[in-house]
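Excluded from the complex is one protein chain; the other protein chains are retained at their positions.
Right, subunit A next:
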Amino acid sequence: MRFLLLFSRQGKLRLQKWFTSMSDREKKKIIRDMTTMVLARQARSCNFLQWKDLKIIYKRYASLYFCLAVESQENELLALEIIHRYVELLDKYFGNVCELDIIFNFEKAYFILDEFLMGGEIQETSKQIVNRSIEASDMLQEVRFTDSPCVRREAGF
């Protein structure tokens, strides 16, 4: 995977995750291109687009567009599932997630994404494990210092 973008129907960016190193200007250009391309698509068209040498998979959930760019040898149908899985994770965390949740708690959206994907690949395929990790990290955040005895954990999930 190359990048993941979330933007609203008006083209406002809500989340951006880049899996390869790019300059700021390139990123801005890609965001512009993606939003224009995806927002111009008609309602009943395919969820797949070709853009330069990448395949773009996008899906609209309520007022948000999720746009994922993968390389040509990757499986697009699975990419749709990846997007769906992320939405499910957000939904479980926020409880009936809506765009406002992602706007006001964008850092949480990133934290969840970082438990699900890493370095452009899927990190964890189990929903429950991702959810438990997020909850545990949030709990840890409440404590003042990280080497406090009550939060030491050994066995992972």
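As a convention for this text, contacts are C-beta pairs under 8 Å (C-beta built on N, C-alpha and C of every residue); 3 or more make two chains touch, one makes a residue touch a chain; residues count from 1.
The rule we apply is simple: contacts and distances are computed from a predicted model.
Of the names listed as "AP-1 complex subunit gamma", "chorismate mutase", "PRELI/MSF1 domain-containing protein" or "Glucosidase 2 subunit beta", the one that matches the UniProt record for the absent chain is "AP-1 complex subunit gamma". By the touch criterion stated above, the residues of subunit A touching the omitted chain are 13-16, 19, 21-23, 28, 45-48, 75-78, 80-82, 85, 103-108, 110-111, 114, 118-119, 121-129, 133, 136-138, 140-147, 151-157.
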